[in-house]
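Have a look at the structure below, then the notes.
All protein chains but one are shown at their positions in the complex.
Lettered A and B in written order, each chain numbered from 1.
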Amino acid sequence: MHYGGDYNPEQWPEETWHEDVRLMQQAGVTMVSLGIFAWSRIQPAEGVFDFAWLDTVIDLLHEGGIAVDLATATASPPPWATTAYPQMLPQDENGATYWPGSRQQFAPASPEYRRLAAELVTALANRYAKHPAVVMWHVNNEYGCHLNYDYSDNAAVAFRAWLAGKYTTIDALNSAWGTDFWSQRYTDFGQIVPPRKAPYSRNPAGELDFKRYTSDTLLSLYLMEKNIIRGAGATQPVTTNFMGAFPPADYWRWAQEMDVITDDCYPDPNDPESFRIAAFARDLMRSLKPDTPWLLMEQATNALNWRPTNAPKSPGQMAALSMQSIARGADGILFFQWRQSRAGSEKFHSAMYPHAGTRTRTWREVVQLGAELAALPQLAVGSRDARVALVFDWENWWAISNPDHPVVLDYLELVQRWYASIHRQHIQVDFVMPESDLSGYTVVVAPHLYLLTEAGAANLIAFAAAGGDLLVTAFSDVVDENDAFRPGGYLTQLGPSLGIWLEDFGALVAPAGTSNTGSSAGENGVPVAIAATLGQVYAPLDGPTGTITGTLLAEEIHLEGAELLGSFSGGRLDEQPAFTVNAVGAGRAYYLATIPDAAGCETVTSYVFEVAGVEPVYAGLPATVEAARRGDTVVLINHGGSAVEIDAIDLDPFAYRFITDDVEA
Amino acid sequence: MHYGGDYNPEQWPEETWHEDVRLMQQAGVTMVSLGIFAWSRIQPAEGVFDFAWLDTVIDLLHEGGIAVDLATATASPPPWATTAYPQMLPQDENGATYWPGSRQQFAPASPEYRRLAAELVTALANRYAKHPAVVMWHVNNEYGCHLNYDYSDNAAVAFRAWLAGKYTTIDALNSAWGTDFWSQRYTDFGQIVPPRKAPYSRNPAGELDFKRYTSDTLLSLYLMEKNIIRGAGATQPVTTNFMGAFPPADYWRWAQEMDVITDDCYPDPNDPESFRIAAFARDLMRSLKPDTPWLLMEQATNALNWRPTNAPKSPGQMAALSMQSIARGADGILFFQWRQSRAGSEKFHSAMYPHAGTRTRTWREVVQLGAELAALPQLAVGSRDARVALVFDWENWWAISNPDHPVVLDYLELVQRWYASIHRQHIQVDFVMPESDLSGYTVVVAPHLYLLTEAGAANLIAFAAAGGDLLVTAFSDVVDENDAFRPGGYLTQLGPSLGIWLEDFGALVAPAGTSNTGSSAGENGVPVAIAATLGQVYAPLDGPTGTITGTLLAEEIHLEGAELLGSFSGGRLDEQPAFTVNAVGAGRAYYLATIPDAAGCETVTSYVFEVAGVEPVYAGLPATVEAARRGDTVVLINHGGSAVEIDAIDLDPFAYRFITDDVEA
Partner (left out) sequence: MHYGGDYNPEQWPEETWHEDVRLMQQAGVTMVSLGIFAWSRIQPAEGVFDFAWLDTVIDLLHEGGIAVDLATATASPPPWATTAYPQMLPQDENGATYWPGSRQQFAPASPEYRRLAAELVTALANRYAKHPAVVMWHVNNEYGCHLNYDYSDNAAVAFRAWLAGKYTTIDALNSAWGTDFWSQRYTDFGQIVPPRKAPYSRNPAGELDFKRYTSDTLLSLYLMEKNIIRGAGATQPVTTNFMGAFPPADYWRWAQEMDVITDDCYPDPNDPESFRIAAFARDLMRSLKPDTPWLLMEQATNALNWRPTNAPKSPGQMAALSMQSIARGADGILFFQWRQSRAGSEKFHSAMYPHAGTRTRTWREVVQLGAELAALPQLAVGSRDARVALVFDWENWWAISNPDHPVVLDYLELVQRWYASIHRQHIQVDFVMPESDLSGYTVVVAPHLYLLTEAGAANLIAFAAAGGDLLVTAFSDVVDENDAFRPGGYLTQLGPSLGIWLEDFGALVAPAGTSNTGSSAGENGVPVAIAATLGQVYAPLDGPTGTITGTLLAEEIHLEGAELLGSFSGGRLDEQPAFTVNAVGAGRAYYLATIPDAAGCETVTSYVFEVAGVEPVYAGLPATVEAARRGDTVVLINHGGSAVEIDAIDLDPFAYRFITDDVEA
């Protein structure tokens, strides 16, 4: 069980390093991530390296019994680099340059950046590959963060090469992108530009490929560094830190290249439900690479600096969220950062050792958590062993985020809504892709799979045919991997198994204040006056266990063999089918023709779980008490503001309890 | 009576073309608009044309009895063109380029674009000028759409030339623009730039001229193409499709160059009042070129793709809106598009032949409408024969849209508000310019003519003097054609006829949630904190038939001979004059010193109509039933959600009835 945080000794004089090691020992720190933003100190000029200070720090840590997760320091190029090679600076879709003065100021596809980064990593790897303090390699930092997409000429050149590699011929690209629409037919790859500012909507298949290209290009930077590290003879695990459900990087694909998954997670203390979104991230990390431990690489001990309001954590809340991570598979708890900075953009970001020193609650909680973690028994490795799987797919996310749909959908928010509804029932969930092995599951919840490949559709159907219960929901199986309709209508793949066909999507007006809203420049370029109060907002439906409130879409479906479980009541589709089930081989396939609100998601899934016989991790818990199983250990955590008693276990606010084989740990 | 839609066969394999013709025949299609976005297929490289496929399609259509409205295909240049000539790309006011990847990526003033477009049109016109299938020419598409204004160096060069043509000498321009304000005096036309980003408000006369230049420049593209078509010996009517009240193009000026007016119109099914705004567009099209039929060139059969919520049309609603067009002068009903696309930005845009095929309601309604249109009797040509005229003027629109006014006014919304108030009274309205022949009218409603030319003012006064009733409203006769105050105050031209003088505009705070709001950077560049709840919002006035709610402006006027019809009650101008009438020759001139809300517009106009003896098209109708007269035919349409009975005529929701000479058709 690792415990520690980012360590940036370059911000402090050498005398502080000695104090740091002493305080780390006091706090029970076992490992630090070192030098993430130290490029400008390690390499003060091209061709010039200064390792002396780093040698000293690493040796000090090693002597103090602190292991090192050594960063490759490539996340923030030094000023001399961007001054010498301004063409390595990225640009936004309007052609505006991202200048230095912050961090991450490099175009991922820039040859100059790649060369300089490779030189730095080569020097670092050669020097420290065999150092006994180094137990892990931390490649770059939060790839894609802040600068999700680069549209510079670097990107144009690289995107064209990526497309040529994918399609081989320009006619294959024309066919995939449907470029006969709006006279977009290319005759040479050299004519293609990234999806920069254009007069109106850009080609959706091009948008989708640009997101794939971006994810691949960022990953190629990681692989370049990893290969250099391995080439230097390093044998420690190599990783880069993820950021939960992060849009620009398809972590399903990335996870294959990680030796260990690490995640940064910053739930908002002001949101009493943020622990569920944190649980979502934990389960996603565990699922990305099951049977391999993952690490919580960054969290905050207390307040942050980048929200409009950076509220403090409540007493105990930091430990509760740490234990949540462990309960969901983490084998390490680390923070940004060890010692709070005195200067710079993140000086108000809390740290293990706060600026106000050891007399603070933060420090006391850090010391206490270190002690508790050290006392934890060995836990089973996190695996994908739940009875319920929830489908989450980056490709679908990218496609569903394109404009010009019946209604604006925030896929992440919707999947999190489904997740939270299951979490409130204390039922354990794994995340899967549509194409994942589903053989171990009782129920698969597959919400809103707008883009669904042939393999994915076949896999879902096979799961049901083999006896599983599959829940499919509105706006599914609409397009292929090129964001094009399949011939013959909608639900062309799943429809026969669902026993329905779909005539119309029936867009509704988004409820006020939700993230599923949008704006539009209007068809003729004149801003559309959005009369948000006009039009149908809610589509209630009478389901098998009560009324469910549908939103955003009320699809017009027709039964072709399915059994009717519920119909719309009121509104445009009054008395039309809304919720169906169909026998598929040994299993069942449900279809819900709308997007329920939070309560509706719980009503629908609880019905499906009841029919399937899926049980909670722990019975009889209030909603704010979380239960998670790791191997044969169940962890109960009270995220609520009031004390509760469960089976004679008292849980104060933010208290937790490890239970193994029905025996309290 | 034409029936059909845009046809884009280049998106489909040849076998589909045969199916298309068969299905078109089934739907009663008589004409399609062909090849609007086919440039990249017709001309795969500079100097290389491929007409074989187009020949085949046109011949297939011709054999199938479907006429062709042949597009010139110049709306979306192919990627090879913008790659070879990047200087033809337009730019926004910040200097950001509009890149390819969408459509409309050309600077209207670009010499390269003009040359390439001319070469394409020449080739097309030479080939198809005499083809018997071609019955109309569709030049470009929705000129100015998405890219209302171009600020690139192309525009700079052309704007200077346009200004030199208009003003001859730079001193004439200085005088017209008032450049002694803020030291803006030019000494050479070459010093002028388009109204690009500037530190603060730009010269309003320059803004106005830039809008005139833009309208003229877009029109010159149309004329270039039209001249090429005529030069090739084509004799069919030539048109380009309008977009209702579209800001960048002065359609009064453009209409003179059209052989037939065509319009694209997409009312929002979520807005129960959108049929009135649609009626506004129909009457505008009829009025732009009276005594010539116009065509509804684009509408949707069902849902769109570009609003935040793209709700489906109700059953029958598409036919009701089609019949509204016919009732108001249209001689053809066409759609975007014939066959729903499988790919691209508009694949969710409904079509005559939906992606879900013939088993859909959309297809059934398309077939039914085709049959009904084929059965319609010959109708009189739409003309300007109403008793009431409503003034709508692009020049005033442009001027009123300049910043730095007492309050922000949305001229289009205000004219539509006046129109809707008259529409609710079932009174027929023509649109006119201030300078139009008004001799046939009983009442002229001339709202908010901030910019009023000498000719316009004289014409309005002459109309009243000849016995007409003229209604003038707040913020009228303020500036000349250079957006400059006339010497001597305000209402300098109309004041004597109105019998009043105006001291102050009396800006009010805009009611929340309206489009007549704005924001401001503040005089010193610091954002102004807008305390929207502070200040007077409403200015009630006691009128001759009850209380009217004034908004936005409560002008301080003084009577100089006028008779008082109503005074403000409460607020800043309590008991001051608000509504007046003055005898002018044989007629009357009303002045309303505020901008009423929707109910107030109806109260004011109904009073004026009552005094003038103007009658509705059909008496006793509920508000949601529309009545329109075309020659001696009256069409009744129920746009409401409930069935109604009128003089023993049952009208279900979205049902309609043609009545001629009091005999049902």
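Here is the rule we go by: a residue touches a chain if its C-beta (ideal position, glycine included) is under 8 Å from a C-beta of that chain, and two chains touch if they have at least 3 such contacts.
Note that the structure is predicted; figures quoted are calculated from it, not measured.
One of B:Ala52, B:Ala512 or B:Leu534 touches the chain omitted from the figure, and that residue is B:Leu534. Only one residue in the set B:Gly506, B:Gly543 or B:Gly600 touches the chain that does not appear here, and it is B:Gly506. The chain not shown here is touched by just one of A:Pro77, A:Gly316, A:Pro447 or A:Gly535, and that residue is A:Pro77.
The missing chain lies against chain A, touching residues 8, 10-11, 37-41, 44-45, 73, 75-80, 83, 90, 92, 94, 96-105, 142, 144-148, 243-244, 246-247, 264, 266, 268-272, 302-312, 314, 341-349, 355-357, 359-361, 413, 515.
In the full complex, chain B touches the omitted chain through residues 94-96, 177-188, 190-193, 195-206, 403-408, 482-485, 487-490, 501-510, 517-526, 528-531, 534-536, 556, 572.
Just so it is clear, only the chains that are shown with their structure count from here on.
Put simply, chain A has to spin 120° for its C-alpha atoms to lie on chain B, with the angle rounded to a multiple of 5. Chain A and chain B have centres, each the mean of its CA atoms, that are 46 Å apart.
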